[in-house]
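A short write-up of the structure that comes next.
Left out: one protein chain. Kept in place: all the others.
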Amino acid sequence: MKIDFRVTNPIATSIPLDYKIYKQQQEQQKQNEQQQTISVPVTTTSEPIKKRTNRSEEQFRQIFMKTGVVSQASGSAYIEIENTKVICSVHGPRASPKTELFESAKFSCELKFASFARPGERIDYMESAKEKDLSINLRQSIIGAIRLEKYPKTVIDVYVMVLNDDGGVLVAAITAASMALADAGVEMYDMVSACSSICIRNQSISNGSNGSGSGNGSSGAAPKVQSSILLDPTLQEEESKDSLGCVVVAKMPSLNEITQIIQTGELSYNNTIDGIDLCIDGCDKIYSIMKQNLISSLEKQVSKKLE
Amino acid sequence: MVIQSLSPSEIYFIQQGVENNLRNDGRTRLDYRPFELDIGEISHAVGSSRIILADTHILVGIKADISAPDPLTPNKGSLTFSVDCCPSASPEYEGKGADYINIELAKQLERVMKDSNSMDLGGLCIMPGKYCWNLYIDAIVLDSGGNLFDALSIGVRAALANTRLPTIRITQGEYSTVDFEVSDDPEAMQSLDIDGVPINVTLTTIGNQFVVDCSGEEEQCMDARMTIGVNKRGNICGIQKGGVAGIDAHTINQMILAAKQVGSEILKTMDNVLKDHHIATK
């Protein structure tokens, strides 16, 4: 089919084709680069993965959890996974302004990044597509655990604020939201715990010194890539160029049901299954930590009342 | 066609059918409905396709422009996805009603096609660090009959196969500047390599079993959904779960395996037909 490209499809360019302006831009860019060497490193994507020093490949980072941190909310929780800091508050179940008859509660989740949360530029307050996507994923992870039919004609809102992003934001958000809902006294089938893992390309391919590498790469015509799976990645590991893909799993451990699974990147079938299995084990371990924290905070509340 | 909610006995009927491996229209659990692809219908777009999968009707158009590449990936072009569900597909998509589902669909496409790095974006680079092609992929859902995720990805893949970009000639100008010229010749155009482009395979659990390519009424009885991106190499390019219910780990393994098998079948058939019609040059 003949297309007269000139008339109907002008190619838009954003680079001026005038020589002088182009030269000026070049000089400006060089100046900016010189200034930027003083500021904080902008991004981590082009760097290779740093080998883990303080923990093994299948070990979590240190987790700190506390509930009841926001006085105005029905329930709240604060989670720190080393440098990732997330706070979650739950409002509801409360009456909705709309008089529609819902047979079950209306459940909505909102996740926001603080402007200073990520390395690099300041995050605009307008909701970006990434935040909307994380909100949707968060909602889908927890909605299966809440007994919505117990609260007809009400609205339950979950607000998550990410104060510092060092990898595992969705994991922290899901865990915080479950704790906050339990703190608020909302009826649930089980708490939801989440875990993430990434599959990385090993640097030392030839000597076979791949540590605890598990699973080989794709089959068929593609060359075999030695890969290994890391649990609970940091931001640097998640965004490095050696990362082949990432898996996030959210699970209700007592019922043994997976409520959310997200995988990005291109992974072979075996790597995917290994990643999912590792995450499922991780979820169970995080669940026990969640339970301990909840019970200790309940004990504190009871002891306060007795005073 | 408006998809109505179903009565409990209809839901039970469909669930029993799925258990018996015989769905309402006679398909087995892993059968796909036949679909039609119309390619190259939109002359103003560099690539376009239309997919009709039973009642689902989607139009995909691709536009291109040139700009500087992302400084983090100087050798690659970029893709931008957007999906728009028209109110014609369902009255609930009017106004802001479709916002949620538009983002979900666009994000899943982005996750599977862009984030997985499965597609070779190096072919979109004109001059490393200076110029590259940006493709804007826009999909319109005109009618919905279930299984939007899969239909969108197949439509986008076909549109990418149909994409023809003008060849660029790079010239050395005065004062050692490097300039480029867009060729005017409508015959000399380059096409894209769609070998690495994955497609989505959506599996929905109904009762204790899962099915591929659910119709509109089956979507009303679904418990949970897993959308899995599969490419020609047999690798998994993106998974997202939807729906309220949970799935146990064993079923997830089976679903991923089934998606891999169904996905590679579809990709094989699609590539053969595209080749026969000389749409894909490879």
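Order of writing sets the chain letters: A and B. Residues in each chain are counted from 1.
The definition used in the following text is that contacts are C-beta pairs under 8 Å (C-beta built on N, C-alpha and C of every residue); 3 or more make two chains touch, one makes a residue touch a chain.
Here is the rule we go by: contacts and distances are computed from a predicted model.
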Identity of the absent chain, which is to be given by its UniProt protein name, from "SKP1-like protein", "Probable cytosolic iron-sulfur protein assembly protein 1", "Exosome complex exonuclease RRP4" or "Translation initiation factor eIF2B subunit alpha": "Exosome complex exonuclease RRP4"
Residue in contact with the excluded chain [from B:Leu72, B:Ile170, B:Ala188 or B:Val273]: B:Val273
Touch residues of subunit B, complete complex, unshown partner: 1, 4-10, 12-13, 16-17, 20, 22-28, 30-41, 54, 212, 250, 253-254, 257-258, 261-262, 265-266, 269-270, 273-274, 277, 279
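Note that in this section only the chains that are shown with their structure count from here on.
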Chain centre separation in whole Å, for subunit B relative to subunit A (CA means): 24
Parts of subunit B lying in touch with subunit A, wherever the complex brings them together: 40, 43-44, 46, 64-68, 72, 100, 103-104, 106-107, 111, 115-118, 130-131, 164, 166, 173-175, 177, 179, 182, 184, 186, 198, 226, 231, 233-249, 252-253, 256-257, 260
Residues on subunit A engaged by subunit B in the complex (per definition of touch): 1-6, 8-9, 11-15, 17, 19, 22-23, 43, 45-46, 129, 132-133, 136-137, 140, 143-144, 218-222, 245, 247, 251-252, 255-269, 272-273, 276-277, 280
